[in-house]
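For chain A:
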Amino acid sequence: MLHDAWIMARKDLRIEWVTRVATGQVLPFGALVLILFGLALNPDLVIVGEQRRSILAQVAPGLFWITVLLASLLALGRSFALEANDGNVDALKMAGLDPAGVFLGKAMAVAAQLLAIEVVLGFGAFVLYGTPLANFVMLVCAVILATVGVAAAGTLYAGIASGLRARDTLVPLLVLPILSPVLLAATLSTEAAVFGGSGGWSWVMLLGVFAVIYLGVGMLAFGLVMEET
Partner candidate 1 sequence: MYWGFVAAGYLAVIGVLSGYAWWLVNRGRALSRDVPEEKRRFLD
Partner candidate 2 sequence: MIESPNLTPSSPTPPNLSTASKATRIIGWAALAVTGLALLFGLVISGPEVNMRDSVRLLYVHVPSILTAYTCFGITLVGSVMYLRTQSQFWDLAAASAAEVGVVFLGLGLVTGALWGKPTWGTYWEWDPRLTSTAVMFIMYIGYLAIRRMEFSPEVRSRRAAVVGIISILNVIIVHYSVQWWRGLHQGQTFGLDPQIRDMQYFSWFLGTVAMALVASWLLIHRFRVSWLERQVEESQLVRALAERRREAGE
C-alpha cells in the first residue's frame, strides 16, 4: 500500500514538475487573494488594545488560512483533472493499485504542493500584513498538520465528486464544511504562534487528530468511492 502511495505521489508530482500548474497558477492566485484582502479590509484601521496593531495584522492568521483553503480547492481540482483524461481511472484499476494507496499518494502529492505554496504565501502574509512571529516551531507544526488534514479530507471529497461535469462547483460545497473545524484549529494555533499566547499547542494537537481521522476515513472509504458500476 505504501509502495502504491509512493508511486501515485511521485507520478502526480512529476506531472506538476513538468506542467507547473501549482506554482504557475495556484500560487499566484493565492498571492492575489492576499492582496485583495488588503484592499477589502482597511489596512490603516488600528485596534487599540494591549498592543496597537492594524486590523489586517490582527486577522492575518484567519486570512492566511482562508487563502490556503481557496488555493487547496484549485489544487484538488487539478489533482483529479489529471485522472479524468483518457480513462486514467480504469488504467489505475488495471494496474492493480490499492485504493487506499492511491488515496494516500494523491493526498500526499496535494499536501506537498500546498506546503510549497504555503511557504511563499506565509512569507507574503508576514510582509504584506506586518504580522509578528512569536513561536516558529509551533507555526511549522500547525502548518504541516493542518495541510495534511486539508489534503486528506479534500482528496476524499474531490474523489467523490470526480467524473462529474459539475465537479468544479460541487467540490467546494462538499469540502469547505468538512474543513471548517480545520480552519478553526489552524487559525487559532497560528494566532497563538504569531502573537504568542497560551493554548496554542492544544490546537496543534487537535489538528493532528483531524489529520489522523481524515487520513483513516479516506483510506477506508476511497475504495468504495472509486468503484465504478
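Here is how the candidates were picked: all candidates are chains of the complex that A comes from, given by their letters.
The definition used in the following text is that contacts are C-beta pairs under 8 Å (C-beta built on N, C-alpha and C of every residue); 3 or more make two chains touch, one makes a residue touch a chain; residues count from 1.
If you're wondering where the values come from, they're calculated on a predicted model, not measured in any experiment.
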| item | value |
| --- | --- |
| In-complex contact partner of chain A, selected from candidates 1 or 2 | 2 |
| Candidate 2 contact footprint on chain A (complex, rising order) | 156-157, 160-161, 163-166, 170, 173-174, 176-178, 180-181, 184-185, 188, 199, 206, 210, 213, 217, 221, 224-225, 227-229 |
